[in-house]
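Only a single protein chain was left out; the remaining protein chains are all shown in position.
Chain IDs A and B follow the sequence of writing; residue 1 opens each chain.
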Amino acid sequence: MILSSIIQRIVLATVESGGLAQPETEPVISSDVVVATHHWWAGFILYLPLISLILCGLCAAMKVKSKLPAWITTVCLLGSFVLSLLLYFDYGGSPELIPLLSWINLADPGGNFSGLSANFTFYIDSLSLLWIMFVTGLGTLITFYASEYMESDLGKGYTRFFAGVSVFLFAMVALVLADNLLMLYLGWEGVGFASYWLIGYYYQRPAAVAAAKKAFIMNRIGDLGLALAIYLIWTTFGTIQYDELMDVIQSGSWKESYDGWTIDAIPWFLMLAAFGKSAQIPLYVWLPDAMEGPTPVSALIHAATMVTAGIYLVARTYEFFLLSPESLHVVAWVGGVTALLAATIGLAQHDIKRIMAYSTVSQLGYMFLGLGVLSTYGAAYHVFTHAFFKAVLFLTCGAIMHGFAGQLDLRKLSGLIRIPGWRITSIAMLIGCLALAGFPLTSGYFSKDAILAEAFITQGPGFEALGWMAIFTAFLTAYYTFRVWFRVCAGKVEYEPGDEHHGDDDHGHHSEAFHPHAPRFAMNFVMAVIAIGALAASVPYFMDTKADEALAGGWVADMVHDSTAQGGLPGLDRHGQSMGDIVEHGHAGHQGEGDHAHPTLFGMDVHTAMYVISGVVGGLGLLLAAWLHLFRRQDADRLKAFLQRHWWIAWLPRAMEHKWYVDEIYQGLIRAPLWIASHLMYAFDRFLIDGLLVDGIARIPRMVARWFQPLHNGIVQSYAVTMAGGVALIALLMILFLQFWKIGGGG
Amino acid sequence: MIWGWILLLLPIAGGLVVVGSSARAAKSIALLTTLATFGASIAAAIEFDVWGTGDFGLVSSIPWLPEVGINLSIGADSVAMMLVLLTTLLMPLAVLGSWTAVGERLKEYYGWLLLIESAMIGVFLARDLVFFYICFEFTLVPMYFLIAIYGGSGRARACVKFFLYTFTGSLIALVGFLFVAWSYAETTGSWSFQIATLCEYASESLTLREQVWVLTALVIGFAVKIPLFPVHTWLPLAHTEAPTAGSVILAGVLLKLGTYGIFRFVLPMTPEAVVEWAPVLGILAIIGILYAGLICWVQTDVKKLVAYSSVSHLGFCVLGLFALNPMGLQGAVLYMINHGLSTGALFFLVGMMYERYHTRDMNAIGGLAKRMPVWAFFMVFFVLASVGLPGLNGFVSEFLCLIGTFAAGDSGSYPGVMGPWFAAFAALGMVIAAMYLLIMVGKIVFGSLKEPATDDHHGLPADLSAREITVLVPLAVLCVLLGVQPWIAMDAMVGSVNETLAAYPEIVKDAMQQVADAGSSVLSGGVNP
Partner (left out) sequence: MILLASAFGQLALAHYLLLSGVLFVIGLVGFLSRRNLIVMFLCTELMFQAAAIAFVAVGRYYYDFSGQVFVIFILTVAAAEAALALALVVLLFRRKPTLNAEDWRDLSE
């Protein structure tokens, strides 16, 4: 009896009854959101990584030395992926709530607040479906890849690695499928923690530990923003559940008790959170350092999935940004500037993994630019394509690192495509590079164009300049991407092994007979599949699954359409709401019969123009890279020498190579002063509060006691004399006093 | 009914047996007694039929000095009952944790441990002010001896400072209590020391001026215990010098006596004064959070770091208490429990490390994950619980305290006198906590292995023994449980919390009205900009 009531209290959905075991505060379900208890099995998308984590924990406890943890994790994640697909195909087209477990429920007896309710409940709409499919899909593939990649750590950290991946997937699923901001926060910090865990995987390397710590603390600053945003949202709107929030915002009922400033503050804090997680200015510095983690982690967490959580957050809470449009301008500018800055740093790095890291920061900048210029669709599409091509780029980097004993310097590797066994790696990398560079008809080309074009269409402060900046960034991207490929994969065969290796030293590097060991089945298979995925990611652009003709952009646009991010779709009537009016936006022209003049560029429709421009720009970058890094590599050296010789330009490559000294600036402006302040406070605490105040006060009785100390000479008789004398004195006083009293009373 | 007395007397009885037995048997008897007490508290919790309401259970009373209204009156509401459970849970672990750490004067040691358990349970069970105060003060005596005899090298100074500081504080609180009791006797003509009676009397009959004085006296007494900035300096010293079990009890339960005192006395006794002074106390709490957090950052002694982190963490608890709304108060009570679990565990872990290496200097040790993977796992786990990672217990309470503080503005059904600014500054503590705790972990757990020369880890296995794992596992399980299903505790305490807060909305509204009328700005700290 008791047990079943407890279970009912924990489990929100009971399968037998087929109904919802209502929590104390019954959620107000909006008209178009359905409670889909028949999708109870979707809970296993979340539970399977957890099960995998527990099994990995058991493996660790039993000191398993085989590849068992990898297979467990792969199978569990595959299960999650399959369930995600099933959920997608079973999705009815309107957002669903799938209640799982209860968490925090705080009814407010006063009744003014609607209470605080945050349960483990899934909110399924097309946006979360889009995300969950590529998260679990890539997660499965990369885990499979890692089963081979990490094999040198068998019996040592192998289990720990896969446990970390399981934690990550668990948290990421919670983040994406949450139906309230608090569960999202759980996932949000959870992925940060998984990232900490996995970056610090080689925990004996100080650099890895430092990078892990940096990542967590930087993310924590972002988390602070998210926490404050949640408080603000809750006090303003009285709920933190998406469906209720949408209802409240759209009905405008919150305006009754609105006191005027929170609306404008919310998006800023959300932005802080998103910038922390997605590595944008000013919180991007952790991501390049995060490359200290094993490469599959870089591919999965720091390229494909976790870092896009910021984009997801903004897309998920897009309504708040639309309520305060200035915030979107900031998003756009931060994204654009980050894209450019990171690209310039990427130009000057030699470590191919770091180049990829900076290109990730840069591409994330594009996504924020897309969000800022009202193209949630473009951002989501770029997230989708980027997940594939960046994953494949990292995985190929990993394969190279794995094979060449940790060598990542592009000056020390060359001509890989001609080495037997490295063909798949090289071709996969080529595909990734093409997509990243935005080569025409690749997936990156379409998704980047969707953002770039929108920058010219949407009106905002300096958006056109921003657009040109983004185009310039696209040129830089093409250049540095192919700098990598031409250096590493093309050219004549030349290589030096690295001086370290992840895990064991049994590969005999440093010896004369170094042979790079080429990737085997698991790695090749995964690289090939994801490379094909990167190619195929352009297909959704031409898929139109919805009969909504006004909607351009294919499948991904459809996926964004039903979600909270629908405010940023091309050609969508914004439900005739005020936010459409708030945002000065030239989108009306996308309406089939639009009477607004469509913005043009060079006399062409913006989209058409952008196809041409970005194709040309990408090609130019590619050609420049081919010239400097494939055909005439000595020219590159000459250029470098030239730059370094002239003082008026020499600072530029140096600053770029030193990452614009941002780390040093942070160190000097924030960390060092705080550090000094902390020491001062500690001194203050010890000497002033404790020493002067506390001990000082404690010294007063002692000083008083010192006056009477001579009385304590240790001779008992003298004490007795004192005592007797004292008694006599008191007796005398009493007699005198009584006498006096009598006289006084008598008189 | 009888369970309350059993809880109260069982540890003392066990303590007497320990003192009378041989040194060899002392440990086992102490362990059995604490386990039996834990069992009794579970039985009491089952017997306790007022979970979720604001009533008192396990009520029982024996006349003591009935002429002046003093009775041995015990009973617990759900909040007190939870703290009793926390106490009885921590005690067997403390005994088990000092199994090998304490090697001499065993009988005394375990005798003191059992005595302090009774005293702590007495504090939570007391419904009579005099009985409460006796137990409250009596906790000092065993702790004094635990530090003075079994402490580290600076123990002489530490124990004296600990004793005198907290004793002075509670004497000031006593003056406040006596004033209320005296005033009651003046008004009604008969003495009473029933806590409930006095609270009701004080909140209704004392003038604002009198309430402010009572509040000042009580808060000084309890703030020293919590400890609140700037009366915190005894804590790092006492924690650093205390033996492991002493630190655990200190952090796990004794600090909570302060916050419990605020919950039990300050909030119900002096509501009008609380409304007037909550912003000041909130600011002190925030200063404590940030100041102690930054100090943690520059510590090299692990134990001192954890000690200062307690100062920082309990700031959140105080904020929650003075948020004056259910979110904040539930968060604060949860915080008491959660802090007891996670910080208690951290002290255990530091103690286990100290037992092996006889140093707590973060610069002398490093990379212990290599040598002690199981220890490292637990260390990281409890650090994360302490940092407030969602899914673990620390998060829920921290979140509730902060959102309570945030919502304690001038609107809503529970208007308060703090507000967004308070929460925003306090929330910076989240970042700082991550900073100092992860730096600590980065230094001692990760990195390349660095350990001081030790022949055989002082007779212990390199990694944790089964006994040590047994100490940590219950805490870890509770951390997860309270992180994932916090409603277990929240539903249980909701009645008490609402009862405590019942009077507040009106008082706050009145106060705000007065402020608005007077055009003054006493409360402007909490009003939205």
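One rule holds in what follows: a contact is a pair of C-beta atoms (placed from the backbone, for glycine too) under 8 Å apart; a residue touches a chain by one contact, two chains touch by 3 or more.
What you see is a predicted model, and the numbers here were worked out from it, not measured in a lab.
Engineer: In the intact complex, which of the depicted chains does the undisplayed chain touch?
Structural biologist: A
Engineer: Out of A:Ala650, A:Val721 or A:Met734, which residue would touch the omitted chain in the full complex?
Structural biologist: Looking across A:Ala650, A:Val721 or A:Met734, the contact with the absent chain belongs to A:Val721.
Engineer: Residues of chain A in contact with the chain that isn't shown?
Structural biologist: Chain A touches the chain not shown through residues 712-717, 720-721, 724.
Rule of thumb we're sticking to: only the chains that are shown with their structure count from here on.
Engineer: With chain centres taken as the means of their Cα atoms, state the distance from chain A to chain B in Å.
Structural biologist: Result: the chain centres lie 35 Å from each other.
Engineer: Which residues, counting only chain A, touch chain B once they are in their complex?
Structural biologist: 9-10, 101-106, 108-113, 116, 182, 185-186, 188-190, 193, 196, 200, 203-204, 206, 209-210, 212-213, 216-217, 220-221, 223-224, 227-228, 230-232, 234-235, 257, 259, 261, 674-675, 677-679, 681-682, 685, 689-690, 693-694, 698
Engineer: Given the complex with chain A, which residues does chain B contribute to the contact?
Structural biologist: Touching chain A from chain B are residues 161, 164-165, 230, 233-234, 237, 291, 294-295, 297-299, 326-327, 330, 367, 369-370, 384, 389-391, 395-396, 399-400, 402-403, 406-407, 409, 411-414, 420, 423-424, 427-428, 430-431, 434-435, 438-439, 442, 445-449, 484-487, 490, 498, 505, 528-529.
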